[in-house]
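The complex appears here without one of its protein chains, the remainder shown in place.
Our next item is subunit A:
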Amino acid sequence: MDRKRHLEWGVLSAPMVIFLLLFLGFPALVNIVYSLSSVSFQTLRAPELSGFSNYVSVLTDGDFWRAIWFSLRFGVITALAECLVGFFLAIFLAPLFEKRSWLLAIIMLPLMVAPALVGLMYRLVLHEFVGPVPHYLWAWFGSAPAFLNVANAFWTLVVVETLQWTPFAFLLFYMAHRAIPLEVREAAQMDGSTGWDMLWRIEIPLMAPTIAIALFIRFIDGFRVFDNVYVLTGSGPGGSTRSLSIYVYEAFFRQGEIGPAVAASVLLFIASFGVLFFINQGLARRAR
């Protein structure tokens, strides 16, 4: 019987195993080989193994650590901002959406736009001479901040990212909020819980898993940000807005340093895998 079950398990899981090996295993293997090789565009098909020199080169590169620092800050701040705004929208605008559901579609619109296009759009919107924002600031106050200079670029990018992805967090929270059983609320009300008390003691604890997932997803997305940052600032000025993804891209294509670029992406993969592993462990422990 056990043998039969093993066979069944093998047959049923074979497609998934083959899929993983082909589409994840093979590229991962190729990347690991490249990361341990001296390779250029001319020698992509015949890389020469060079040990861990690419990893040493990446780990001793100041730009790599600056990119890590940018990505970490950006990921944490945008995840917090998006979840905070999304949460309050979900809680306080919920009665409005129940009456006018078409508002939901409007609030979700930013999610429909590709991040690169969002970057292009804000390049125009924030341009001193053609952008509406600086135009009105000049008209009303006689000056406007330089949204993309070195002093403001980071926070401008944070706002742009937050404006685009808050709807995602909002959607998760809105659905989680709606999923709280009515009986729970009624029971809490019977016990005298209302307003803030209800929010802090009943709703937030019940929404906690969703909040954790939203924070995690938005952090990962913010950490690997590429499109709109690259389009808006080109990783500058002076590399001050270079995320880890942009670091990998620039090393690979712009500098032709394929080995170090792949080594950096392998390190990024290991770090992400580690974070995922610990979060998974935590969730499993919580479930038990």
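One rule holds in what follows: a contact is a pair of C-beta atoms (placed from the backbone, for glycine too) under 8 Å apart; a residue touches a chain by one contact, two chains touch by 3 or more; residues count from 1.
Keep this in mind: contacts and distances are computed from a predicted model.
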item: Missing subunit (named according to UniProt) among the choices "4Fe-4S dicluster domain-containing protein", "Extracellular solute-binding protein", "histidine kinase" or "Dihydrothymine dehydrogenase"; value: "Extracellular solute-binding protein"
item: Option touching the unshown chain, where A:Glu82, A:Glu161 or A:Glu250 are the choices; value: A:Glu250
item: Residue, one of A:Leu72, A:Met121, A:Ala146 or A:Ile180, that touches the chain absent here; value: A:Ala146
item: Residue among A:Leu7, A:Leu111 or A:Val130 touching the omitted chain; value: A:Val130
item: Touching residues on subunit A - with respect to the absent chain; value: 41-42, 44, 116, 123, 126-130, 146-150, 153, 231-240, 250, 253-256
